[in-house]
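Worksheet for the structure shown next.
The excerpt is restricted to a subset of chains, each kept in its original location.
To keep things simple, chains are lettered A and B as they appear, and every chain counts its residues starting from 1.
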């Protein structure tokens, strides 16, 4: 898994950088215009961390190494991002790290466990739930869809694909919502009609997971073909 | 584009966008070497003589772009340290941890936090980082009457009262009060103060490079916060006497002020509004309060908690009693507020 997670983080950094202006524009509409800037700074710092980080010691279990990487990424986000999204995404990564450290029958199962833990961690820290027009409106549906796909026998590509689709739909579904958490809540009725920036970035991160998992699957099938 | 439409792209006195916060802090230190020093690794402004043994430490912090808040309030009788985040972005826990450690004089540290999700979460994480080592209490300001208070939402924003609280609580700490006492005064000030603001223009977050919102030549945003965001509603520009009513009336109602009550009246500029207008707005506020028999016991007029170069103003009223008046009048010596010394 370690390789996959590292690929994901690097790819996510690139995609966050590209999407930063549009994320910031969403935040200008109902927040304070820094969400893209914040995440770009955070993922940039993750890449720097990856570049400097020594490879895990020989013999480290993959799950432990993966958890360690996610934990470092979470700490990096907490130290570099600030704002609401820094602690929230940072905590999500820390919780995800805790989840992947355990025993899982497959990478797909580990992914679902991590996504669920991450989502729950955000909700707990943010004292927030689905339907409040936050990143949780992408993450909760994604976690449910991923679990359903896994339960139906889906492999990593299928499970991450399900998460991606549900997160994308969830992010779009924030448009008509009235915000009750985060800065958008200050706007009252005027928050309606805009897509939540955090839900959008969450959907983006999950799209990159699916992309990386899909590419890995293609590689693997290419290799066995 | 109209012939004389001014620029809408970014025009600021900066070098690189990324260097703005550290360079501005370096300027603060260069201008006030007798008052503050800078922890440049953490973008923390620290009182020159911190930590002061036997004194409760007071720290605050938040996104940059609200100057002089908070770095301009570090000094005798006010803050011991201020953490500067990126523009409009709460600082990170490492910064508050560094600040807390730098100012602890053995009597504990009060965190003064404005009620925004990011600020609250990052300060909470910082408190956890020093848990068991330094006693930390927090006060969360939430004085913005534009937002309805509710247990089920993010709640009200912390705005103008934060400045008054830092001054008043700073005096209490300077006088040797315990952490509990200092925290109690902080809660009292937060409970007795309310604010509301409006914007005539937007502002440009440097890293974004464009105005946060668009607004017509004859429009104002009413019920704004301090992050360049649009407000609760949009209105047509009106005479300042009328616009002041929009702000004062909800505050007076929320505080339940009555004839005979005495308040500290604080008319604050959002950064781009000059004093000639702020004093005109203060005149409006004075007329409104006078008409209701509410006495202005103390006042503050100027750009003290800002949103970059935004034009507009906010009104804060703090119900005064003898204790708060005395603490307000106590000596303060910081880059932005100074008297009695």
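Definition applied: a residue touches a chain if its C-beta (ideal position, glycine included) is under 8 Å from a C-beta of that chain, and two chains touch if they have at least 3 such contacts.
It should be emphasised that the depicted structure is a prediction, and the values quoted were computed from it without experimental measurement.
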Subunit formula of the full entry, expressed with the displayed chain labels: A x2, B x2
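Methods note: only the chains that are shown with their structure count from here on.
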Centre distance in Å when chain A and chain B are each reduced to the mean of their C-alpha atoms: 33
Touching residues on chain B, where the partner in the complex is chain A: 63, 85-94, 116-118, 121-122, 124-125, 146-147, 152-154, 157, 205, 207-208, 210, 212-213, 225, 227-233
Touching residues (chain side chain A, partner chain B) in the complex: 24, 28-29, 31-34, 37-38, 41, 78-88, 125-126, 180-183, 185-188, 190
